[in-house]
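Handing you a structure now.
What you see is the complex with one protein chain gone and the rest in place.
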Amino acid sequence: MTDKKTGQPIPRNPTLGEKLRHLLISQEGVLFVIMLVSVLFLATRTDKFLTVDNLLQQGRFMTEVGLIAIPMTYIIITGGIDLSVGSILGLTAIVLGWTWQELGFPLELAIVTGILSGTLAGFVNGLFIVRVGVPPLIMTLATLALYRGLAEGISEARSARGYPEWFFQLGQGEFLGIPTQLWLLIIAVIVFGIVLARTRLGRALYAIGNNELGARFSGLTVNRHLLFIYTFSGFMAGVAGYIFVSRVSTTRSDMGTGIELDVIAAVVLGGTSIFGGTGSIPGTIIGVVLIQLLKNGLTLSGVTSDATIVVIGSVLIFAILVNNFIQSRREES
Amino acid sequence: MSDALLQLRGIDKHFPGVHALKDARFDVRRGEVHALIGENGAGKSTMIKIVSGVYQPDTGEILLDGRRVEFSNPREAHAAGIATIYQELGLYPELSVAENIFMGHAPTMKRFGLRAIDWEAMEQGAAALLAELNIHNLDVGAKVGTLNVGNRQRVEIAKALSLDAQILIMDEPTAALTESDVEQLFSIVRLLRERGVSIIYISHRLNEVFELADRVTVLRDGDYIGTQDVSATSEGELISMMVGRTIENLFPKQVAEIGDVVLEVRNLNRPPLTRDISFSVRAGEIVGLAGLVGSGRSETAQVIFGVLPAESGEILLNGQPVKISRPSEAVDHGIGYVPEDRGHQGLIREMTIRENTSMAVLELVSKNTFISRAKERVLANHSIRQLSIRATGPDQTANKLSGGNQQKVVVSKWLASSPKLLIMDEPTRGVDVGAKSEIHRLMSQLAAEQGLAILMISSELPEILGMSDRVLVMREGRLVGEFTREEATQELIAHAMMSATPAVTSDVGATL
Partner (left out) sequence: MKRTFAITLILALLLALVAMPLSADGHERWDGADDLDVNPLACGMGDEMMEDDDGDMEEEMEMMEYDGGMAAMGDDMAGMDITLVDVPKLVGIGYFAATTLGQQQAAEELGNVSVTTDAPTEANIDDQIQVIDSYITAGVDGILFAANDPVAIAPVLRKALEAGIHVVGYDANSEPDAREWFVNQAEFNGIAKALVDSLADQMGADASFGIVTSTFTTPNQARWIAEMWAYAGECYPDLEWLETLEAQEDAVLSFQQAQTLLNKYGEDLDGIFAMTSVATPNGADAVQQADACEDVAVVGLATPNGMKPYVNSGCVRDVILWNPVDLGYAAVYVMRAVVDGEFGPGDASVSAGRLGDLVVVNGSEVLLGPPFTFTADNINDFDF
């Protein structure tokens, strides 16, 4: 082989300007710009929107969706989906309340039991998907109904209420001036963002999503990874369930109904391809924040809830179109 | 060249970052088969896409019957009588043969005041078109999805003829065909030529060019190299035109020192395609595994690699029995597998060269589970140099590479894992001549210099004969022959592959 054929120019280190430009036209960059524009626009409509108090309050409201969106990003990157997260959240809440009130568990133990049952629910999803080969969509659609039914059966449509004061610290309290659960979300985003971007686990997930067979043929333990992420999804839905109960002070079997769609919308808005293979935690979290701020900002500027969903749907489509356009231009250049 | 039906002159085409065609020329006479050859990335695809209206040239002109034409989309090229038969056939599997042939221009009749499809006329027309091609055994009512590749291709050709195509472009038409389908395709091509249809024929296989074509045009790196009458050229000349140098030895086999047994399998069983298989591969040895498609070669390789775990039997590595029930275990034991289906099994095409080369050795490029991109880049750059991968850099995505370079990335992935045994399944299928000899050189080198044991599966007998120290032959899931490099001949192996008499089966297992 002659040198002429292999002799590629050695890539020089990119300048700061180039790096910045690269960041700006990335999926996340584009979305971030859309978010900034939306925030600035909403801020001109009402002076109630861009205040520290309001923004922190929105952070409180979006924590559950944000926490569940992290494993959902993992799962969608592998080309899967988990529709049962809302039901797992409900199941966790009910188990927490039921073990505490009916079985007389200490509240601490009830919390752990609740989260564990969520984790187990996710594990069962994973087990059937990996071992029996049920497609994730079918499996989690089935458990969406099953776990909800389980929650309703256990609760007998009764709510568990009257938790002690300390229980509300997580959902309603503050730490260093910031809603307690928001800390948890921030830490989770950083940790699991790095896990996805930098570790072997993250790399394996992208490989599985792009070409599961190829990943298997490269000696990656595909099944183990899939089992892990569905279990992880159950765990995070469980944690979200605990936070949710702590925030609204009661358990109901219909908790988290429909949250899976909010989560999936945010993840997809954040640039994760529903076909798998691409996506990132920063993108997802921008998606979560964007949807939450739009909801809140539009209400504050006098748009009613039914009109707000229309606007959010439009922004979702718009953002995806803009991103597709920019990404295809980037591919060419 | 005054009698040219189609003429392309001074064609230039740029893509972002690539100068795909530079002042290229091409012409087709009425009723000739004109082969277009070149390595991957030489510009053949761009050329035919310009002819068929998919791309528009930056500069240059296209003359059809002496008149200047411009195709702004494939439909216009179609209307001008230019039809293309792609590698990936553009048929609707759920529709019938007749429906596919007349897709978009079905014969119609008036019924209830509406234009309705005249099904009878359509089926008759389809049958007539097929009969013109000497195809009589194809049911026009059958769903295309139920046909084999060869028949589907015939439907595609009939479809082109139903549009009165004067120029037929065939892109690698034999790539997926069996031997007998190839023969039938050739007779159809000759039939069309007699009827005055011009054919642009693209192929990697030089023997097809010599068998079929009247003239041949060679492209290299977007440059027009030359056009020759087939009768006046030779295989060697064409190869040197294609690669820009002469290749003295297609199979650069080095003498290697054969060491200890690395892999030994005993009575490996996973019916139906792996039955009672026993053999061994030694360090420094290249063992060729021959057989017809479906004889169980790939399946046996996948049993060893843990994709299809064995039901019974033993696998020994360096004399130690090992249990392999999934690929990750095979990798842990030092086995690499370059699979047959590069796109789906070998590579993750959407990911970069860097990510692909480190895929099997993530623990080597990471620290406490954190992947070091710097280490990965070092590894990828090393692979690019070692295997002469033609790429813009380690961060190029794999699907932007040519077939040969993609294959090199797959090989580099396994070399990075320092395997004891490398199983290579059709290592040079779909790879152009230049890259092919590079891969062969690399195989020899690895066996001779690093003592790597290689099990090579190939359907190309010259490759088997040229590269193997020892040849094993499989048929119907069983090992039916073993030959040393010296005793192996094309006839012996072909006989073992196809013969129905299990001449040597009985004692093969025992002697190994």
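Letters A and B mark the chains as written, and numbering starts fresh at 1 in each.
The rule is simple: a residue touches a chain if its C-beta (ideal position, glycine included) is under 8 Å from a C-beta of that chain, and two chains touch if they have at least 3 such contacts.
Just so you know, these numbers come straight off a predicted model, no measurement behind them.
Q: The complex has one chain that is not drawn here; which of the drawn chains does it touch?
A: Displayed chains contacted by the hidden chain, ordered by label: A.
Q: Kindly state which of the options A:L170, A:M255 or A:I285 is in contact with the chain not pictured.
A: Counting the whole complex, the residue in contact with the absent chain is A:M255.
Q: Using the touch definition up top, pick the residue from A:A43, A:L201, A:L300 or A:V322 that touches the left-out chain.
A: In the complete complex, the chain left out is touched by residue A:L300.
Q: When the complex is taken as a whole, what residues of chain A touch the one chain not shown?
A: Looking at chain A, the ones touching the missing chain are residues 46, 48, 51, 53-54, 57, 61, 120, 124, 127-128, 131, 146, 149-150, 153-159, 161, 172, 244, 247-250, 252, 254-255, 257-258, 295-296, 299-300, 302, 304-306, 309.
Everything below uses one rule, namely that only the chains that are shown with their structure count from here on.
Q: Let me have the rounded angstrom distance from the C-alpha centre of chain A over to the C-alpha centre of chain B, please.
A: 42
Q: Can you tell me which positions in chain A touch chain B when the two form their complex?
A: Touching chain B: residues 1-2, 5-6, 8, 11, 198-201, 203-204, 206-207, 210-211, 213-221, 277, 332-333 of chain A.
Q: Please name which positions on chain B make contact with chain A in the complex.
A: The contact residues of chain B facing chain A are 16, 245, 305, 307, 326-328, 330-332, 337, 339, 344-351, 355, 359-360, 362-363, 366, 369-371, 384-385, 388-393, 395, 413, 417, 438.
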